[in-house]
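With one protein chain removed, the remaining protein chains of the complex are shown where they sit.
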Amino acid sequence: MKGEASAIAGPVRLGELARRLALDLRGDPDIEVKSAATLASARPGQISFMANPAYRDQLLATRASAVIVPAKTAGLAPCAALIAEDAYAAWARLLGLFHPVPAACPGVDDSACIDADAVIDPGAEIGPLSRVGAGARIGAGVVVGPGCVIGPDARIGSDARLAGQVFVGAGCCLGERVVVHPGAVIGADGFGLAMHEGHWIKVPQIGVVRIGDDCEIGANTTIDRGAIEDTVLGRDVRLDNQVQIAHNVTIGDHTALAGCVGVAGSTRIGRYCMIAGASGVGGHLEICDHVVITAMSTVLNSISEPGQYGSGIPARPLRAWQKILVRLGQLDRLFRSGR
Amino acid sequence: MKGEASAIAGPVRLGELARRLALDLRGDPDIEVKSAATLASARPGQISFMANPAYRDQLLATRASAVIVPAKTAGLAPCAALIAEDAYAAWARLLGLFHPVPAACPGVDDSACIDADAVIDPGAEIGPLSRVGAGARIGAGVVVGPGCVIGPDARIGSDARLAGQVFVGAGCCLGERVVVHPGAVIGADGFGLAMHEGHWIKVPQIGVVRIGDDCEIGANTTIDRGAIEDTVLGRDVRLDNQVQIAHNVTIGDHTALAGCVGVAGSTRIGRYCMIAGASGVGGHLEICDHVVITAMSTVLNSISEPGQYGSGIPARPLRAWQKILVRLGQLDRLFRSGR
Partner (left out) sequence: MKGEASAIAGPVRLGELARRLALDLRGDPDIEVKSAATLASARPGQISFMANPAYRDQLLATRASAVIVPAKTAGLAPCAALIAEDAYAAWARLLGLFHPVPAACPGVDDSACIDADAVIDPGAEIGPLSRVGAGARIGAGVVVGPGCVIGPDARIGSDARLAGQVFVGAGCCLGERVVVHPGAVIGADGFGLAMHEGHWIKVPQIGVVRIGDDCEIGANTTIDRGAIEDTVLGRDVRLDNQVQIAHNVTIGDHTALAGCVGVAGSTRIGRYCMIAGASGVGGHLEICDHVVITAMSTVLNSISEPGQYGSGIPARPLRAWQKILVRLGQLDRLFRSGR
């Protein structure tokens, strides 16, 4: 995000946008746009984009004053075009200009409850009704939204943003520019139990959670502290909402997990992996770099080759599916009879 | 709910109940009941119901003073009977008489933290330790329970109830009589990412969440704000706990999603759909009206015909299931050999 300088307020000339995004422009640099919209909803004075060829018809019909498109599509645009092979990334950068993240408003809200032994950078913002425990350290430019709980000895790196109602457990560490959405719980105890003489003994969970720079943690996502060693997210790891990360998991840089994914204890996931929604990954596994798991799959074995894996079953009309279920139950018999 | 008038406190005559619920009574209108219970646990002085024929034996043996039943079952009741073809709905209305939702106690708790620029109707109740941001508007009769965060410029329609620890993000709008259970997060950022030169760029999420009148949102459910346009729930949409609704999803009126369902981005779900527990619906799909999805199914294609769909597999004894898994792996070979 650095280097994209100041935000755009009010109309901006396309020539100026092209310069700031370092993109080629086809069209009149003096045309002005003042906001961003989808191809279908854009009106004159707005800018849009097309990254997915499925939207070709919408591009042909758009009323936008300009679009961001790859070179090969630019000829279809009925308006000015900023040329970007990776149009979606360019669009993300453009939106960042029109809708910059507001800077921290340094200071501690009167209703916040800060332990006397917490260390809060004067450039940090602590929102209403938030709690910061003893020994916690909050870096410069951090925004702690309303209703957060930062446990004792936790560390929040500079420019991190906790949107509100976030829980960070004792001793857990968040890197710089980490973004955490509401309801996320970082550093609850792992699920460590030993059965002994007919009842469960709780195994003390003495590790922490360490989250690298530029990670993003979704709403109501949970990341448990390590049992003995730590639970670790690398840099630029992206977790969607309602993800569950058990104790001692490690996740490599730039890996993204979609909503409702669960990862069981001590599993190691590599770099640049992508796990689609609601998939589960078993415990004590090793998943190498560049693995893609499709939606609602169950990973029960380690994966040592990059590529796509899955076990999700697309829904069918119920009667057809019920027939298949009956046949599944007869499958072993069929195999036996056939030999 | 309207028109059901005042609550019942203390014993009530069956004749009075029949009148208020507009049901026929078989039995003595002077019998009094004072509370509601299940068929099996009810004692004299209580009223129960039977909507599901599976409970026939419990009806025969009930000690309740009265029951709500369909006409065809009334002859089995060993007590007075209020006749309702839709006995469960009548039961719901009866419980609403015995256990009405308490009205708002207008006023703002001293411990709440209200921005000077928030607009709170004098008939609204703001509970302890809640936060209301700048520009937010809270309607008449609203109850904001303890520990809620209402973001800047959010709107809460009249008579809505936020049970406590609810998060409503900036600019999000809840309709009238919306009920939100604890831990729900409405309006976190959607999971918008663009990979660029080996790292993720966050795509600003500039839409909001709009929730229609009479919706109910379960505990720890998450509904993300739209990327550019909005995430929209129609009227009378019902979401159970731990549901995940991604950015730009739209859900039609009267649709209900059970616990742990996830819906990926930009999918449009129709009216009067029902999605059973833990099912997942992929992104960019169209699901028409009156679709039923059975439990733990994976919807990966659009559905244009009303009806039931599924792909969940009932659990079996593990050895039997493992045999089936082995056979699944041999299936392609079987097909090839057979031809």
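We call the chains A and B, going by the order they appear; numbering starts again at 1 in every chain.
Here is the rule we go by: a contact is a pair of C-beta atoms (placed from the backbone, for glycine too) under 8 Å apart; a residue touches a chain by one contact, two chains touch by 3 or more.
From a predicted model like this one, the values you see are computed outputs, not experimental measurements.
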Looking at the whole complex, which of A:C113, A:A140 or A:C288 touches the chain that is not displayed? A:C113
Identify the residue among A:D57, A:E85 or A:E229 that touches the chain left out of the display. A:E229
One chain isn't shown here. Among A:G141, A:G183, A:G234 or A:G252, which residue touches it? A:G183
Mind listing the chain B residues that contact the chain we can't see here? 1, 36-38, 41, 86, 88-89, 91-93, 95-96, 98-99, 101, 109, 111, 127-129, 145-147, 163-165, 179, 181-183, 214, 216, 218-220, 236, 238, 240-242, 254, 256, 258-260, 277-278, 295-296, 312-319, 321, 325, 328-329, 331-332, 334-335, 338
Name every residue on chain A in touch with the hidden partner chain. 113, 129-131, 133, 147, 149, 151, 165, 167, 169, 183, 185, 188-189, 191-196, 198-204, 206, 220, 222, 224, 228-229, 242, 244, 246, 260, 262, 264, 278-280, 282, 292-294, 297-301, 305, 307-311, 313-314, 316, 323-324, 327-328, 330-331, 334, 338
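In this section, only the chains that are shown with their structure count from here on.
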Once you find the CA centre of chain A and the CA centre of chain B, what distance in Å lies between them? 27
